[in-house]
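For this depiction, one protein chain was excluded, whereas all remaining protein chains were kept in their positions.
Think of it as A and B in the order they're written, each chain with its own count starting at 1.
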Amino acid sequence: MIFNQLLANSLIIGSIYALVACGFSLIYSTNRFMHLAHGASVVVSAYMLYWIFSVLGIPFWLSCILTLIIASAVGFGMYRLVYLPLQKKKSSNVILLLASVGILILIENLVLLFFGADVKTIGYIQVQKGMEILGAVITPLQVFIIIVSVILLVALYIFMKFTRLGRNMRAVADNKELAGIMGINYKRIAGFSFIIGSFLAGIAGILIGLEQNLEPTMGLNLMIKGFTGAIVGGITFVPGAIIGSYLLGIAENFGIWWLPSGYKDAIAFILLFIFLLFKPSGIFGIDKGIKK
Amino acid sequence: MKNTKMAIVVGMALVIFLAGCNAANQGKIKVGAILPLTGSSSIWGENEQKGISLALEDLKAQGIENVEVITEDSQSKDAPAVTAAQKLISLDDVDLIYTSLTGPSIAVAPVANSSGKLHLYKAATQVPINNFPENSLKTGYYNYEIDCSVFGELLAKNNYKKIAYVAAKKDFSTECKRGIANSAPSVAIDEYSYEVSNEDFMSILTKIRESEYDAIVITGYNADFLKFYSKMSQLKINTTVLCAGSEDCLSENPDLMPLGMVYFGAYIDNNFKEKLLAKYANMSILEQSIAATSYDMVRFVSEAYSVCPSRQRECLKKAIQDSKLDTAIDSEGFQGGSFLKLKVRLFEVNETKGVIELK
Partner (left out) sequence: MIEAYLIHLLILIGIYVILAVSLNLALGYTGLLNLGHIAFFGVGAYTSALLTKSLGVPFPVAFIAAGLFAGLFGFILILATKKLKGDYLALATLGFSFVVYSLLLNWTSLTKGPLGIPGIQKPSFFGLAISSNVSFLIFVAIVCVVSCFIIYKIIKSPFGRLLEASRDDEVGLKVLGKNTFKLKAKAMIVSAFFAGIAGSLFAHYISFIDPSSFYITDLILILTIVIAGGIASFKGSIVSTFIIILIPEGLRFFEMPSSILGPARQIIYALILLGILMLRPKGLFGRVDLE
């Protein structure tokens, strides 16, 4: 049935966007600025997995663990080397955003420099035949990706609401100075947010790298889509980013059933534009801290 | 203070440019090659350079050292290609210009024309030779209208009624469709167009799966074809695929390609292949064919120069058009026309995932 296949396609691509969006949203909700270089963390992770596993030949599971460590380190590095010094100079969010764009371009081109422009594949999973479920064809890897994103949805919700670190992150987001007075070290919390957020980027990089082929420019595209998903779902509510990404996936796939498929990106951009204009806090977000 | 700063900057720039203005190299004909060394099509530029190097080496081994090639980067885009052309024409004083890729070739054609420098190019487009017939020659790459008509014949022979045409949004797709329609006028063609490099084919293939097509014809580039094959396999679609992308259709991983896939390509001369692989290990068939066309370009120029020591444009052009050169990529020469006719053959991926020639 077409409808079921379209739904399956929506869930698959929605999950991919969700993997990128949730880390981005976690970082935003703690730090209140747009870390667009998150896309670079995803690209670096995918290429690291390629390099460690496909080139150096290290066993797959070990490669994944190394990749996740590298991803977290890279994210943390971006915070300490670029964002923190800028924040110390009281830079505005716009400057941080432009800096993140600079980092994104820098890293993507470094990847291009070291790995070349040709398409690479991580040869862990051979060409997959889909399974037929309820009239839709889907591969085992794609099912796994959907399951992972749902797990992350639940886990992040629990984390942000019930754990001490999660609550501290929200406190820092709301009011840094007040949190400081209450004994929360906001630099440490911010650092943690980058580590965890970029760890999520690492997961995204691994799974997306397995599902799609690797190109140095994939970071920008994924970031735009992930960012749209996060805005739609409510950038201040982390699990919302995942739900927003699913909505984006649905809008794209059902939209291009009728429109020529070239309009897929246009749908995403228009959706982004509409939400930024009319409901910048997204579906689930709270209206705090948007108009300064 | 600011005026001084500005003057220093501009002065430094001028000094750098003047330094690059080298003394003219008498005795050698100079080709300005504008290649996509970076950007989205950098795989072309890299391999064209290999072809050029090999050609210069081979000529030297025969005692011929009459060609100098100066390479610039088009970045796979039009405006940088024009900048490169201006630099090559005015600073380096080249005798002719060579470009590859559609965008740069179209953009550079008028510049080459108004400077009276012969423009050789390798791209899928016919626009430069149509717009500037006295100044342009297409020395490489396929002529989609002619080559896709071979597909059309195949479709007609098998009595196919309805096909899906998965078309990249590029001008060669329009030409290919024309070619198919010419030789198979009774076939119904449903077109699904997509943006190169930016398509995952899930929706297109979902739609294709819903309808019953006798065959799928696809145009595009290697990265797109690979995505297409893997999604076809996932969605368990078994329709015959005709790939109008020549050697780009091939995958390093033979399991990826659909069984029974047909594509048109040209033979690469074995001698050339051996020399190429001896110098550069590990080149795929696509990369070899890219190197072959620029290899031939250098040899055309060298031969034309020996016939036209005056380096005059009309003379060079005629010499190349009349050339009987045994090209590295199997061709039937220019036949007096503006483009090189490649000898195109059909190949098929068979059960053992090898590639065999059809008919």
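In this section, a residue touches a chain if its C-beta (ideal position, glycine included) is under 8 Å from a C-beta of that chain, and two chains touch if they have at least 3 such contacts.
The structure displayed is predicted, hence computed values, not measured ones.
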item: Residue of B:E68, B:E153 or B:D171 touching the missing chain in the full complex; value: B:D171
item: Which residue of B:A107, B:M202, B:M257 or B:A304 touches the chain not shown here; value: B:A107
item: Per the touch definition above, residue among B:D78, B:E153 or B:D214 touching the missing chain; value: B:D78
item: Residue among A:I58, A:L97 or A:L165 touching the omitted chain; value: A:L97
item: Touching residues on chain A - with respect to the absent chain; value: 33-34, 82, 85-86, 89, 91-99, 101-103, 105-106, 108-110, 112-113, 116, 220, 224, 260, 262-263, 265-266, 269-270, 272-273, 276-277, 280, 290-292
item: Residues of chain B (touch criterion as defined above) contacting the omitted chain; value: 2, 5-6, 9-10, 13-14, 16-21, 35, 37-39, 42, 45-46, 49, 71-73, 75, 77-79, 82-83, 86-87, 89-91, 93, 103, 106-107, 110, 127, 131, 169-171, 195-196
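Here is the rule we go by: only the chains that are shown with their structure count from here on.
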item: Rounded Å distance between chain A and chain B, as computed from the means of their C-alpha atoms; value: 37
item: For the chain B and chain A complex, residues of the former touching the latter; value: 38-40, 42-43, 169, 192-195, 197-200, 202-204, 206-207, 209-210, 222-223, 226-227, 230, 233-236, 253, 255-256
item: Touch list for chain A against partner chain B, complex; value: 2, 5-6, 9, 12-13, 116-119, 121, 123, 126-130, 132, 137-139, 212-213, 215, 221, 253, 256-257, 260-262, 264-265
